[in-house]
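Of the protein chains in this complex, one is absent; all others appear in place.
Let's turn to subunit A:
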Amino acid sequence: MSEIQVRLLSKQFSYYEKQTGLGNSVKNLFHREKLYKDAVKEVSFEIQAGEMVGFIGSNGAGKTTTLKMLSGILFPTSGEARICGFVPWQRKVEFKRNISIVMGQKNQLWWDLPASESFYLNKCIYEIDTKAYSQFLEELAELLDVKHLLNIQVRRLSLGERMKMELIAALIHKPRVLFLDEPTIGLDIMSQKKIRSFLKYYNEQYKSTILLTSHYMKDIEDLCRRAVVISKGAVVYDGELARINDAFSGKKLVRLQLSRQVELPVLESFGEVLETDGYSATFEVCRQNALQLTKSIQDKLPVEDFNIVDVPVEEGIAMLLQKG
């Protein structure tokens, strides 16, 4: 059985609009027109135990809302979900023991206390054996290189250090399923790298199922073989990350360096121009036409250098999101 099963999950939020100005504020006091937004629309997917899946989408696509429903924080408007066999929003204790969620933008540690106190509280909450707790905490702190920071007030830690502590707090009870919502947001490259390698190790070592959202494609490319892409609340792609460009498999990108400036209309006479600054240009062309096009470009334009490449995953996703 799949560790995570989601079927036709939807969430609708209500909100109201307010025009600017005092007059409208007064009007708002008496009458507010209720509007509805479909944050998540009939999302379905399954994830097997031990899989690490990237959950990709632009801001407001519905990623966080989906994760909140899957972790039991939000009730869905309709649809079903089973995590380790449990319905998340029933919030059963056994369910909570098997999951964890880390939100890059939301602190879950006790702000005024040292991280070690928060870990100890989690030890009590999850009823972890003292010896097992100490050993695992030591292992995690060593892997993330934060052993010397355990007794410092959380508010005094840097963003990167805090995120590492958040991860320890989330993993201390060895959850079967882990939801990560932008765990590397705002972190420097070294911290991002450290967290990525830690997650990779953790997933391999403890066979936990991980659903990861991130705006840094490097996170997803390094960690996930599979990706679920969501746009405007609906799934637009679910499959291998490497094959995300199959939808664009007939396409190639031709990148040119030009020795002098060439106007856009001239460039466009050769094919679809994705971007140009006058001295360089990127064309999107059909695979079979690529060679022929480069030949004619070489003949007619002042080409200094050129190369032909596949559409990168990141751009493939961007194209998917634009279409969705």
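Throughout what follows, contacts are C-beta pairs under 8 Å (C-beta built on N, C-alpha and C of every residue); 3 or more make two chains touch, one makes a residue touch a chain; residues count from 1.
One rule holds in what follows: contacts and distances are computed from a predicted model.
Asker: Just go with whichever of "Hydrogenase iron-sulfur subunit", "PTS system IID component (Man family)", "4Fe-4S ferredoxin" or "ABC transporter permease" UniProt uses as the name of the absent chain.
Answerer: Answer from the record: the omitted chain is "ABC transporter permease".
Asker: So one chain is hidden, and I want to know which residue out of A:Ile99, A:Ile168 or A:Val236 touches that hidden chain in the complete assembly.
Answerer: Final answer for the missing-chain contact: A:Ile99.
Asker: In the complete assembly, which of A:Gln5, A:Ser44, A:Ser58 or A:Gln108 touches the absent chain?
Answerer: Candidates A:Gln5, A:Ser44, A:Ser58 or A:Gln108; residue touching the omitted chain: A:Gln108.
Asker: Where does subunit A touch the missing chain, residue by residue?
Answerer: Spelled out for subunit A, the touching residues are 13, 64, 68, 71-75, 91, 93, 96-97, 99-101, 103-106, 108, 110, 112-113, 120-122, 124-130, 181.
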